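All protein chains of the complex are present and in place, except for one that has been dropped.
Every chain is named by a letter (A and B) in the order it is written, and numbering of its residues begins at 1.
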Amino acid sequence: MILTVRDLEVTFRVGPWFNRQPILAVAGVSFDVDAGETFALVGESGSGKTTLAHAINGLQDISRGEMAFMSQRIETSSPGEMKPLRRHMAMMFQDPVGSLSPRMKVGDLVVEPFRIHGIQANLQEEARRLLSLVGLSGDFSDRYPHQLSGGQARRVGVARAIALNPKLIIADEPTAGLDVSVQGEVLNLLNDLRERLGLAMIIITHNLHVVHHVADRMAVMYLGRIVEAGETEEMFRAPAHPYTATLLSANPEPDPDKARNRISLPAEVPSLLARPPGCEFHTRCPWAQARCARETPYTENGRKRHVACHTPLAPGARPPATRSIQ
Amino acid sequence: MFGVVLVLLMIGGAVFADLLVAAEPNRISPRDRFQGPSLAHLMGTDQLGRDLFSRVLHGGRIALSVALISIAASLVIGVVLGLIAGYGPRWLDNLMILLFDAIKSFPTVMLALALVTLFGPSLTAVMVVVVLVNVPGYARIIRTQTLALKSAQFVTAAQSMGAGTARVLRAHVLPNVIGPLLILASMDIPVVIAIEAGMSFLGLGVRPPTPSWGAILNDGFTAIRDTPWIAIAGGLPIILTTLGFTFLGETLRDVFDPRLKARG
Partner (left out) sequence: MNVLGIRNLNVTFGTEGGPLRALRNVSFDVPRHRIVGVVGESGCGKSTLINAILGLLADNGQVESGQILFEERDLTQMDSLEMQAMRGSRISTVFQDPMGALNPVISVGKQMLHIQYRSDLGRTEKNARSVEMLRRVRIPDPKSALSRYPHEFSGGMKQRIAIAMAMMMEPVLLIADEPTTALDATLEVATIELLQELQAQIGCSVLFISHHLGVIAELCDDVVVMYAGEVVERGTTRQIFHDPLHPYTERLLRCDPAGQSTRTRHLPTIPGEIPDLRDPPKGCIFADRCDRRETICETAPPEVEMGGHRACCHRVKP
């Protein structure tokens, strides 16, 4: 196991100083990532997935829980102790162009990790090697980020992420803002590199189609909690949590004649400032029963498939015609 | 490019003043007073018969060195303080902003008089005044931009790679915030020259007979109807320097912002 996360909580404080309100952005998340495996964190905006990624990298203070990367605790590490860990844990951020320093040339950007960690190397040669690994010619060394297309900037981000042969890459929405034809290129590249370099990956996304093709295991997040986790194929075949089933059915597919069988959700996402009691999904869940509004479903913190629901769905379940609670 | 040439000419003239003119700037020759421009005296002579071209070139030494040194000092101090205020903790930021505002609220002339009263009139006093006047503004510019970049994705990316505060500030923040300030600073150089001239006139800066553009200009004013070349000799370098550094500022902007250059 390369990364373990246990009962992780991140709290933000919002509002004016006389009325600070705590917001639980990540509310007790546990999962493991094995060496060489791809793990996907799926959820809609506000589900806490980016905050979670920042916490793993030590960019975000946590309020509770434990994290260990390569058997070293993250949350208790000082900045000095974090630095060697970060050498083995690379991050890719949402905005492909915005995550590159605008006044630095591509050639300098990709070898930035060498400079940060004071590693002696022929930097020009390394830049060329890294760029060719991601399929960019050496000419790109002299370009500035604003002269790159979204797909090219994303490749530069990938090159920089693999510069020091990390053990783990955390990719936040690696295909956001990319055209469909380019999206595939980036995912193929990540897959190739993962196989060739044997690295583990955490992919954070709201795009389920992407998850299906790249992830070995996945976890679905709702309001900062993991509501269901397991093998990707299994979860696509038989989603057990109503939220997972809804997300899967909400994915528009490029076929006008496809039978939609969509599960529609009655209400908007609740505010993190006013979390619903019981099962937090019950305000929107078509299957919700009286019990769901009172009792919090048990969440198992194991590695195997787990579902935080009182009545997990059978494969292919359809929502009842009327909700049993209002 | 024009700006660079002009600035280089001014600096060259000041540095090589002794080689360029034979006449000594402070040699009084009552017989030659109020002579118009000629081959012997390219810019004419003043009320004491001193060669104006020589005085302008030597005056340039003082004007430019005062301006360059004090602006450079303001830049370094302003950038460091601005980065600390913008990137550091909130309380430090608030404290520093309070300090900047306190300094800024002093009128420049009062500040100058206070310093001269304390330390006596000298070039150092002029430079200290310039630094004190400029630093708060410079620091604020850097601080505002740093604050905006603090949560930029490329800054977070640098932190995620393990870059420490010093490296983040030097390699990722500074190159993105320094451009506008350098432009402003290069355009401030003529202002400093004017301050130096003004203070010299008030007797708070350079003492006579040391040549200074401000002093020449002021000498010229008294006799502007009969001998306009004295005022021209004092004013022309100030105008040229202003133009030169303003154009230099624009060139700098192109160099420091590759995005603007790409657009042509």
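General remarks:
Basically, a residue touches a chain if its C-beta (ideal position, glycine included) is under 8 Å from a C-beta of that chain, and two chains touch if they have at least 3 such contacts.
Please read all numbers here as calculations on a predicted model, not as lab measurements.
The chain not shown here makes contact, within the complete complex, with A. Residue-wise, the contact with the chain that is not shown comes from A:Ser149, picked out of A:Thr76, A:Ser149, A:Thr296 or A:Ser324.
Contact with the chain not shown here comes from a single listed residue; of A:Arg73, A:His146, A:Arg196 or A:His213, that residue is A:His213. Interface note for the absent chain: among A:Ser264, A:Thr296 or A:Ser324, the touching residue is A:Ser264.
Of the candidate positions A:Asp142, A:Glu233 or A:Glu295, contact with the hidden chain is made by A:Glu233.
In the full complex, subunit A touches the hidden chain at residues 44-45, 149-150, 179-185, 187-188, 191, 206-210, 212-214, 232-233, 246-247, 250-258, 260, 262, 264-265, 267-269.
By definition in this document, only the chains that are shown with their structure count from here on.
Between subunit A and subunit B the centroid-to-centroid distance comes to 52 Å (mean Cα coordinates, whole Å). Interface residues of subunit A facing subunit B in the complex, by the touch rule stated above, are 54, 57, 59, 79, 82-84, 86-87, 90-91, 93-95, 98-104, 112-113, 115-117, 144, 146-147, 160. Residues 152-154, 156-164, 167, 171-172, 175-176, 256, 258-259, 262 of subunit B are the ones that touch subunit A when the two sit in their complex.
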